[in-house]
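Here the complex is missing one protein chain, while the rest keep their positions.
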Amino acid sequence: MSNRNATRSELVESDTSTYEVIAAATAAVGVLTSTLSFLTLAEIVPFEGGLGGIAMPTVFGAILSLLGVVTIGIGVVSAVGVVETTPDRDAGLVTAGAFGLLWAVVAGLVVSQSLGFGVVVWLPATLAVGVAVLFGAVFPKEDLGSTLPGGALALFAGAVFLTGTVGTGWSWSPPDLQASFTAPVVVPVVGIVGSLVTAWGAAKAHGAFGRRGRQRAAYMAIWLLAALVLTVLLYLLAFVTMKGAGRAFAGIGFGPGLSFNWPFLTNGVSLMEQSPGIWPAVVGTVWLVVGAVMMAVPLGIGAAVFLTEYAEQGRFTQVVEVATNGLWSTPSIVFGLFGYAFLVPRFGNTKSLFAGMLVLSFMLLPLVLITSRESLKSVPDEYRDASAALGVSRWETVRSVVLPAAMPGVVTGVILGVGRIAGETAPLLLVTAGEIFPAKQNAPAVLRSFQVDVVMGPPFLDVSNPALFEASSALPYQLYAIITAGLSSSNIENSLEFAWATAFVLLLVVLSFYAIGIATRTYFRRKISHE
Amino acid sequence: MSEHQTETETEPDRERAAEATEPDAAPSTATATTESASRPEPSTERTTVAGETDETTRPEWVQYDFDGESKLSVHDLDVYYGDEHALKGVSMEIPEESVTALIGPSGCGKSTYLRCLNRMNDRIKAARIDGSVELDGQNVYDDNANLVELRKRVGMVFQSPNPFPKSIRDNISYGPRKHGDINTGLLSRLVGRSDKEAEEKLVERSLRDAALWDEVSGRLDDNALGLSGGQQQRLCIARCLATDPEVILMDEPASALDPIATSKIEDLITDLAEEYTVVVVTHNMQQAARISDQTAVFLTGGELVEYDDTEKIFENPESQRVEDYISGKFG
Partner (left out) sequence: MSQVTEDDQLTRLQEALDGAATGGIAVSVVAGVCLVGAFASFLLSMPFTVPFLLGFVGVTAYGWFAHQAETARTLMFVATVSTVTVLGLITFYVFLEAAPAFANMGVVELLTRLEQPLWNTETHVYSLVPLMWGTFVTTVLATLVAAPFGVAGALFISEIAPRTVREIIKPAVEVLAGIPSIVYGFIGFTVLNPYMTEKFLLAGQGSLFLAGIVIGFMALPTTVSVAEDAIASVPESMKSGSLALGSTDWQTMKSVTLPTALSGVSAGILLGVGRAIGETMAATVILGTVVELPDPLYDVFGNTITLTSAIAAQYGSAFGLHMNTLFAAGVVLFVTVMGLSIAAQYVEARMQRKLGGDV
C-alpha cells in the first residue's frame, strides 16, 4: 500500500549562499527604489533638483538598468544550474498574464506614440508582443519565466531614461484625455513598476524559487502593500495635525483669574472678535450627538432585547433584520433627503437642530441595534436557564442577568456609533445647517429656552423650545461651509488656517470616540478571555 | 472512562457547557474535550490530580531496547509555555514501522510532545522549545531545517476531524498538489501535461488505504464537510497518506467518534503500522493496549515516567505511579 511517488528534498539545508545574498540585496534595492519613487511622487524628494546633482530620470534610469541586469542574471544563473534551486515547471498563468499585459502596454505606447503608427499597425503589434511575452513566460521553467520578462522591462525603462528619450521636461498629452502625463509623474511611476517587478523576481530567487520562493515574493508584496496603506493613512493624520494643531491650540491658557481660555473653541466669529473660533459649531455637534443618543440608544437596545429575548425567530425577526441592515447601509444623503421631505415641513418649514437630531438618531439606530443584538446573543443560554431555574421571571432575568452581561458590547457599539454620526455632514446640509460663520451668541442655547405653557383648548399643554427648532452649525458642516464659502473668504483672516484647525478639531473629536470605543471593547474582551 | 472522574476542570464553566452542547460531540468525549488538540493553550494544560504517590522517576524506566532501526529519537526535550514548564527533559527512541502509544492523564503534555515531532508547536507563539528531535538522524530543530519537508515526511491526524471545505477528491490531492507532485491546473491542462490520471489513482489508493473507498467512491466531488464524523476522520487519514509520509502522528484520533467509527480507526492504525511509523496519543488505556506495540506513559508535570513494550507497561510496570494510573487509582 505504499505511495512512494512523492519528491524528496533535503530536511536540513545548507547555510546561506552567496546567491541568496545577491538575490536578497537585489530585492532590497528594488524595495528602496520603489520607496524613493513614492517619495518623489509625494514631492518629499524634489524631482526638479535631481538627486545629488544628477537629473532624476538619469538616477532612475541607472538604478532600473542595474536592477534589470542583475535580475536577469539571477534567473539565468539558476536556469543553467550554476546554483541549486527548486523552480516549478512554469511561472504560472497569472504571472505570465501580468507580464504579457505590461509588455503589451509598453509595446502599444511605443508603436503608436513614439513611432507614430496608426491603429492598423499598433493594435496587432501590441497583441503580438503581449502574446509573445505570455508564452515566453509560460514555457521556460519558473526561474526564467519570472525573472526575464520583469528584468527586461526594467532594463528597457532604464535605457529610455538614460538615453534621455524621457527627460526632466518631457510630457505627453494623449489626444482623448484631458490630462497630460509629465515626467515628474511618469518617471516615478515607471520606477515603482520596474523596481517592484524586479524585486519580486529577486525575492523568489531568494527562496530558491518553487513554493518557498513564491511565499517570499508574496510576503514581500503583502508587507509592501500593508506598509503603503498604513503610511498613507497615518501621514494623513499627521498632515492634518501639523497644519491645524497650531491654530487650534493658539492662545490656550488661564485667563484673568481662574477662567480657562481656549479661544479657538470658545469664541465665535464676528467683526469684533480678535481670534475667531468655532464655539457655535462645537455646541451644535454636542447637542446633535446628545439628542441622537437619547433617542436612538433606548430604541436600539429595546428592539435588540425584544428581538433576542422575546420574539420567536421567524418571519417577523427576519423582516426586522433585513430592515436594520438596510438602514445601516442607506447612504447618509438619503437620510438627509428624508429629513428634508418629512421632518422639515413639520417643524415650521425651517431647518432645525431637532430635525438633525432625529435624522442622526435614525442613522445611529441600526448600529446600536446590530451591536446590541450581537452582544445579547453572545450571553450564554446557561445564564438564562440558571436564572429561570431559580424561579425568576423572564423580565427579571433580562434585567438583572442578561443586560448587565451584554452591557460592555452595547456600550462599545454606542461609542463607535457616536463617532460615526459626529463626523456626518451630508444629512445636516439638508436639515440643520445654518450660517457659515455664526457668532458666539448664535450658538444654540437649548437648556435656557425650554418653555411650558398651559393653554385653554386643545392641545392644552404647550411645550416648546425655540432653540431646538432653529438652524444650527456643527463641526463637520463648519468645515464644509468654509470650503464652499471659498478659502479666500474675507469674513475671517486667514480662513485656510481656520479650516485646517477645524478639520483638526473634528478629527480629534471623532477619533477620540473611536479610540475610546475600541479600547473599551479590547478591555472587556481581555477581561472575558482571562477570567 | 472512569479514570477521569477525579479530574478538576480548569476551564470556565460556560466553555465546558458550550462544548457539551455541540451537536456532534459524542457522549464519550464529555470529559475529554478539555485538552483541545487544535489549540493547546497553556491554561488547559494545568490539571490538579489527586491521589498520586511521591516517587522519583528512574532513568532506566524510560530506556526501551528494541530490535531494528529507530525512526525518531528525542533528546532532552523541554517545552515552556511562557513561565510554565510543560514538558520536562523527555528522551525517547521511537522504532520504525510500529505503533507507539502515548498515554497519560489530561494535561500531562502528551499532545504537546506529539506536536513537537512535526514542529506544529511553532504555531503557538508563546511556546519555547529546547532539546533535539532527530528524524533519521537529522535534527528537525536545526536552524536550517525545512519545516515544509519535515511535515511532508511526518504527517499528522488531529483530534477532531478537520477536512477542508472542498470536494473529497480535492481534499486528498491537496498535499501532492501543494508539493508540486500533481499538477492539474488550467495551464498544465492547456499544454497537455495534466496529471489527471495520476491524481485519480492516488485518490483511489489513499481512500482504499484509509478504508473509505467503498463508502465514498461514487461521490468524490461532494463537499467533504457533508461526511459523517468517522468518515471525515478517515478522510483526514487518507489525506495524510496521500502525501506519502514516513511517520504518522495521531492526536486522539478517535476521541470525537462513536464506538463503531472508533473500531474502524483502530483497525486502520494496526494496518498502517506495516508500512509507516505511527505515534498515537490516547487517554483511553484499553485502546492503547489494543493497538500499540510500545507505550510511553506521561504523568502530571510533563514528565515521561515509563516507556516499554505495551504488555510490560500494562502488566508489570516498574513505576508505582504508572501502576496506580493503569489501575485507575487516579487520572
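Order of writing sets the chain letters: A and B. Residues in each chain are counted from 1.
Everything that follows uses one rule, which is that contacts are C-beta pairs under 8 Å (C-beta built on N, C-alpha and C of every residue); 3 or more make two chains touch, one makes a residue touch a chain.
Computed from a predicted model, the values in this text were never measured in an experiment.
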Absent-chain contact - pick from A:117, A:139 or A:340: A:340
Residue of A:12, A:45, A:405 or A:426 in touch with the missing chain, whole complex considered: A:426
Chain not shown: contacting residue from B:80, B:141, B:164 or B:213: B:164
Touch with the omitted chain, as defined above, among B:57, B:243, B:277 or B:292: B:243
On chain A, residues whose C-beta touches the chain left out of the figure: 43, 171, 173, 176-182, 184-185, 211-212, 214-215, 218-219, 221-223, 225-226, 228-230, 232-234, 236-237, 239-240, 298-303, 305-307, 310-311, 319-320, 322-338, 340-342, 345-346, 362, 365-366, 369, 381, 384-385, 388-389, 391, 393-399, 416, 419-420, 422-426, 429-430, 458-463, 476, 479-480, 483, 487, 496, 499, 503, 506-507, 510-511, 513-515, 518-519, 522
Residues of chain B (touch criterion as defined above) contacting the omitted chain: 37-39, 118, 120, 123, 125, 148-153, 155-156, 158, 160, 162-166, 174-175, 178-179, 223, 225-226, 236, 239-240, 243
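Here is the rule we go by: only the chains that are shown with their structure count from here on.
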Distance between chain centroids, defined by C-alpha means - chain A, chain B (Å): 44
Chain B to chain A touching residues, read off their complex: 12-14, 17-18, 135-136, 138-140, 142, 144-146, 148-150, 152-153, 176, 178-181, 183, 185-188, 191, 193, 198, 202, 205-206, 208-209, 241-244, 271, 274-275
Residue numbers on chain A that touch chain B, as the complex places them: 1-15, 88-90, 92-93, 138, 210-212, 380, 382, 531
